[in-house]
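Working notes for the structure below.
The chains shown are only part of the set, and none of them has been moved.
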Amino acid sequence: MKRIGIADTTFARINMRAIAIDELKSLQTGFQIETYTVPGVKDLPVACKKLFDEYNCDIVMALGMPGSQPIDKQCAHEASLGLIQTQLMCTKHIIEVFIHEDEAANDQDLTWLTEQRTREHAQNVILLLFHPEKLKKQAGKGLRQGFADVGPARG
Amino acid sequence: MKRIGIADTTFARINMRAIAIDELKSLQTGFQIETYTVPGVKDLPVACKKLFDEYNCDIVMALGMPGSQPIDKQCAHEASLGLIQTQLMCTKHIIEVFIHEDEAANDQDLTWLTEQRTREHAQNVILLLFHPEKLKKQAGKGLRQGFADVGPARG
């Protein structure tokens, strides 16, 4: 049985984990979910490493909501580098789902965007783990997670 | 018996270690504390690595107080990257507690913020090490360490 890990933070202002689990379960059966909560995005890389090493996950979602200040941007950058490093150490995918607070004008938009992006990335997780051939067919389609897809270039 | 490591610096202007130890001991029993002092934040990553490798710590707090100049910001960035790398090498958590000098207007504010943030992160250490299920319940709650919590989005 495949295992999907979900790492999330107490810093985020929305329960992204609940959204991810809801979407994952609506799409597919035959997998187990392991969860791990940390304070902030910079704690996510090692949380993901633990989900791979100690919880035997096959793929992990890293859910975070970086703030809008310059220091927050830097933290998100450091976290992203760590998440890439973790993937290379474990040779397994981590799907990073970061919603930057300043992507939304208010709490309502933030909630909408968070739900949208988290669900669409949960779909990517299912595709990567169970249906990689379907993902190949979507290559170059200008897909976006959250806001509307840009679509293919009209060249 | 679990071991909690504390790495701190002579650069910081407040004895963050004393605050951390006081908070840790007030919250929980049944663990041992190991301490390690270095000159500045860039020396913290290897200090944490030593606390894991040579002192057998299960988790480490990295306490620092970066200055307000651009070079200080860069040092903090480099230190943070090193702390993430250390965690990935050891598959153990380091809770970074950095207070940036320019987060506070004066020494009094700095003291207040340092005490607040250090204590709240010490609480995170205890939760990660002894009560991870409690941390899971706080996911997505918009928690902050130091200043007031932002709280969940009202979507």
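Per-chain residue numbering starts at 1, and chain names A and B are given in the order in which the chains are listed.
Quick note on the criterion: contacts are C-beta pairs under 8 Å (C-beta built on N, C-alpha and C of every residue); 3 or more make two chains touch, one makes a residue touch a chain.
This one's a predicted model, so the numbers in the text were calculated from it and none came from an experiment.
K.L.:
Please report the number of identical subunits in the complete assembly described by this file, where 2 are shown.
P.N.:
5
Everything below uses one rule, namely that only the chains that are shown with their structure count from here on.
K.L.:
Rotation angle for the CA superposition of subunit A on subunit B, to the nearest 5°?
P.N.:
To map subunit A onto subunit B, rotate by about 70 degrees.
K.L.:
Measure off the straight-line distance from the CA centroid of subunit A to the CA centroid of subunit B, and report it in whole Å.
P.N.:
25
K.L.:
Tell me, which parts of subunit B touch subunit A in their complex?
P.N.:
The touching residues are 77, 80-81, 83-85, 87-88, 91-96, 100, 121, 124, 128, 132, 135-136, 138-145, 150-155.
K.L.:
Inside the complex, what are the residues of subunit A that reach subunit B?
P.N.:
Its residues touching subunit B are 8-18, 35-39, 42-43, 45-46, 49-50, 53-54, 71, 74-75, 78-79, 81-82, 85-86, 89, 107-108, 110-112, 114.
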